[in-house]
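Just one protein chain is left out here, and the rest sit where they should.
The block that comes next holds chain A.
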Amino acid sequence: MARNILVVAEVRNGQLRPVSFECIAAGRAIAEGGSVTAVLLSQADVDGSELIARGADRVVLVKGEHLKEYTPDGWLSALQQVYLAEKADVVLMGHTGIGRDLLPRFAMRNAAGMISDAIAVKLEGGQVVFTRPIYAGKAYVTQIVTEGLIVATIRPNNVAALEADAGRSGDVVQSEAAPVDLRTVVKEVVRQAATGVDLTAAKIVVAGGRGVKSAEGFKPLYELAEVLGAAVGASRAAADAGFCDYALQIGQTGKTVTPDLYIACGISGAIQHLAGMSASKVIVAINKDPEAPIFKVADYGIVGDLFEVVPLLTREFKALLG
């Protein structure tokens, strides 16, 4: 069954987000001869060619004064307009701040089933089957939408994007969003993300726990993260103690991360913390206590003082990576 896929692509800090390419790849894998259309809601500075190179057949650039900033009313109305015009069978978006906010409402507006935070998508007997974690990764389910429109968000960093192919061609069309009353108004945005690397999409995460001891103690972690192009994360104990912002918290009640490499510094490995990071591909633990439970889930363990080990790692990585 040929499916027409609509991927809601996103721009952050002036660049298309890698997860948008990952959604296009997921869409290609389930299209079965249908088309993949990427839609950008008011990202005026992007021409769409990169989305074509990454596997989209068409790009719809939607313009509208009221779309500049994300608001549920503005974006939902614009997405609905495109969806009705494109007659999509599947709508995909990254499980990002905006994806999490927009797609549940979109699904409900269309009385559709939705799979949130999928980590894999495949065809099985002609059906689209999603894999997603439950209990923050303590178990997994496979799940399908049983009828009608399929809506899903896909966790960054889990589905492989297609290599960019500059030789691919496709239409880029412009569209104008109908005006809409905005019931929520964004007054101000306070930028806080400290390294500029998005934690939930990062390939490498350097995380600190109560063992980091203070806000100042996070400095060596930021230095290591800088060298690795990594994001910095934290345990809840570190956030509770005020060493860092809650936005950095990883775990069952914090962010879930799936990087290629997770470096846990001064983190004991409580079950709620493990829930948010245990699906990382490779885990390194640095802890003073050789009995710390984090070593049980680690690939590589160093028993030692993080304030000694982390700067040494920074030095070694610098030498290796130039």
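The rule is simple: contacts are C-beta pairs under 8 Å (C-beta built on N, C-alpha and C of every residue); 3 or more make two chains touch, one makes a residue touch a chain; residues count from 1.
Here is the rule we use: contacts and distances are computed from a predicted model.
Look at the chain that isn't drawn here: its UniProt entry, checked against "Electron transfer flavoprotein subunit beta", "Amino acid ABC transporter permease", "Glycerol-3-phosphate dehydrogenase" or "NADH-quinone oxidoreductase subunit H", names it "Electron transfer flavoprotein subunit beta". For the chain missing from the display, the contacting residue among A:A78, A:V159, A:A207 or A:I302 is A:I302, taking the whole complex into account. Within the complete assembly, A:A107 is the residue of A:I24, A:A107, A:A177 or A:A225 that touches the hidden chain.
Listed for chain A, the residues touching the missing chain in the whole complex are 70, 72-73, 96-97, 100-101, 104-105, 107-109, 111-117, 129, 132-148, 183-193, 198-200, 204, 228, 245-249, 252-254, 256, 260-261, 271-272, 275, 278-279, 281-284, 290, 295-305, 308-309, 312-313, 315-317, 320-321.
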